[in-house]
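Input: one structure, supplied below.
The other protein chains are all here in position, but one chain of the complex has been omitted.
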């Protein structure tokens, strides 16, 4: 590859990634040489500014047609842009949380790492959204995973944090191996790692044996990726890791990492498997491979919703409750994936966006209430309305949205998915009913939190007395989250119109 | 009328304003709430009178586009909506006023008014909604509002439990509503009432789906309106402050279910089965709840069961194709039941107990509350010339002309029960001697009595809007321009009215014999009117006869029914909850903290998927 070819690429398409990469690199070098007493908080603000800059440059790119550089390994199509916006917003909010994070034992000496590792993880997630090749997809995935492992264990002297990181690494390693093994079979069947080329090769698989292998590869990849999504059967790490990890990291895992997981899942599902056939004879030969797989995905989606919502009922630790709730939400999102209706993308995008705001908001409140004492019992919410009415109202909005009560973004998201499940052909009644039933179950634990906040007197021995001080970063994040949750709940068309006018339903997905 | 959307906004402003500044305003918050709901009331009245002269007005705009599906939001003013607007804003305003006195001295006075504003907003929003989705959204919001209000005394364990129960029980019904709604949407392609009715009329939906969706939507109404078997939350909800009971559990929220069935009436009439279901559930609830009401000793619980029973009446009316009768009773019931609750609140305010066994002889002490309570009792008992008489009469006629004598006689018996237990309540509370030490019993302040007087007047005159004697003005207006709703007035045989009057008088008489007469000085009667005395003496056999046969059996039956309620209905609920909890427990147990177990679960999951895949030949369908 000579210089001319290199220069001929439209590098501008990668501008957001370059910005994040640049900021992360500079921060890591400066962190190394900056004097010890320098407050590393400034790094966080620089990182935040970097994310905003990247977001601005990405929005600048929105009008651009689909670009593909580096021999199709990096694609900037509507899909990539739409989901990168979510990833960047999510990471920006998480950065605000991280800025206000003050664990009990302090983490001054490695606070800098915290910020640039977040950026590195974000970079991995963005690469995943944009990659057109299995190799870049895999590298992006691993960049995100490795950063998250370290982030989960960033409180070096805090045993639960260590333990959660260890659990995350071990499970993550196994999941990676599964995914990679599945990918190697797909490569073997097609002889290429380029996603678009695969799309063209796979429909020609003639041999029934090959289709079996394709099926097995599909399951291995799906189960491996379900680790990132925290859906059944690879969901069990989530509660332990969420509980042990520092709260901003938990927010990162449940929002950015999950969104990235869905991005990669959709990419692989629709490009690699999207054109293949379910068999080579009879009806199966006429059936799309994914349609043949629908029942399996539906089963996993149902299992995820049931496990997430039911087990959440038994939890006392607030972060575990939200871990299970995040499992359940991944289940709802899988319903949209299963249905593959004509507006699957809208539904997924909107839901992930709504989930981003309501969940980061909820974690912001959790962080504020739990970080001083390390007491994470659900009782920390007791009497919050008395102690900090605005905080309680904000949390109430998030909870209502998570529960899917009308008037909030969460409701519109669920409605989208629900209508999608019924409007697809064939309609997924069973799945839709499971979704409704588990949503009802979820009211119990969500309203448990509400009851604590509004109907319980505050514990008498509360050290800080009545007032809770909300740091600047956190209050910005809270305001953004509340406003977005309500605005997108009342006027969802703002988001959906933006989506339709700018991304045209991802018509360029397969070009 | 073009600006009717403003009406729900006033209480919303009240809610937001009090949320922001309530703490500073303290008890002055009451005036803010009162002023803003008064504006709603005035505007509602304007809209109602406007509606007399103008056709239905409807405005909407696209709210959400999913794929190529357009969902709209807007508002509509038709006869039913306009009437409901007035009922809701009127009762809400009166309750706002009344609470000024009732909640006086409460620490969280302003929060109470904020919640009232939220609830009123949701309820008014519900009644102007032109489509099912919007209705559903406000429907849920109403649920949230009532959850907050019922749980207002959250330091009481029962109140907390009741709030949760109300929310969850109505939520069970909402699931039915949601599924029915989505099914309708799937069939019609729109949530609009008009589009749905058009599709029903044109036969675009198969009969089976109509029945199914109608029944599913009715399940939602069952939950909200406290119909059997989802009624158990309503009596428990009496843990809330009494003005709340008057607002939510008499006039507005529980009527929302009836309103929903009325608003979707053309859908229901398209299916015989659905109508029949509504009628049967309604009639059964009416008699079931009335019989339980016979043995209750808590003043508010008696009223609660009577509400359940009266709502059953309304459902029976709607199910018997008596659209006008149902809506008419909804209106009269809103007034007299709100009156009864407020009067009960006034009694509780005076004596600080809810147990009627401990009351008695309050007639002389509560000079205003007593007569007002009596008016309410007469109205609900269906005594001629009071509003309840006319509306109940309409319902009975509807049930009779619809050709189902069983339901008709059930309704008649329920009417008898109603008269009996309401007067039992009245006699035990107001007549005779006080059965416990009552100190400082005094009449409530003006701010509480004036709303009651207004309701008292309405409880009498509301019936004259629609009578067989002076013209069926309300009925004719309600069905004007809409064939599907049936006739403004159905002529029924004259004996129905006589029967209705007789059973209610009989009930009152029996109650008097059992609970009123006891306190009469025997020689007072016998000395002055020996003939009457003798007659009464002979009647006494009747009393004993009733006591032995009818009353005993009814009492037994009602005890049995309360057991059914306690064990079967609650049992099913508990069973489901138990299964869910068991599953949760197992799930927690598997979560042992052993990271390798987690990996194993994932691997086993993968293995199962692959094995099923291979065995199924790769293709499940």
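Residue numbering begins at 1 within each chain, and the chains themselves are lettered A and B in the order written.
Heads up, the rule we're going with is that a residue touches a chain if its C-beta (ideal position, glycine included) is under 8 Å from a C-beta of that chain, and two chains touch if they have at least 3 such contacts.
Rule of thumb we're sticking to: contacts and distances are computed from a predicted model.
The complex appears with one chain absent; UniProt names that chain "NADH-quinone oxidoreductase subunit K" among the candidates "AzlC family ABC transporter permease", "NADH-quinone oxidoreductase subunit K", "AzlD domain-containing protein" or "Penicillin-binding protein transpeptidase domain-containing protein". Contacts of the undrawn chain with the visible chains, over the full complex, involve A, B.
Set against the missing chain, the residues A:165, A:270 or A:440 yield one that touches it, A:165.
Among A:59, A:139 or A:291, the one in contact with the hidden chain is A:139.
The missing chain, though absent from the display, is touched by one residue of A:188, A:203 or A:457; that residue is A:188. By the touch rule set out above, chain B reaches the unshown chain at residues 587-589, 591-596, 599-600, 603. Considering the complete assembly, chain A touches the hidden chain via residues 134-135, 138-139, 142, 145-146, 149-150, 153, 156-160, 162-167, 169-170, 172-174, 176-177, 180-181, 183-185, 187-193, 201, 239-240, 243-244, 311, 314-315, 320.
To be clear about the criterion, only the chains that are shown with their structure count from here on.
We define each chain's centre as the mean of its Cα atoms; on that basis chain A and chain B are separated by 44 Å.
The residues of chain A lying in touch with chain B in their complex are 166-167, 170-171, 174-175, 178, 211-212, 215-216, 219-220, 223, 226-227, 232-234, 236-237, 239-240, 278-279, 283-284, 287, 292, 295-296, 306-307, 310-315, 341-343, 346-347, 393, 400, 405-407, 411-412, 415-416, 418-420, 422-423, 427, 432-433, 436-437, 440-441, 443-444, 447, 451, 454-457, 491-493, 496-497, 500.
Residues of chain B that touch chain A in their complex: 19, 62-67, 69, 136-138, 140-141, 144, 148, 151, 154-155, 160, 163-164, 167-168, 171-172, 175, 178-179, 182, 185-186, 580-581, 583-585, 587-588, 590-591, 593, 595-599, 601-606, 609-610, 612-614, 617-621.
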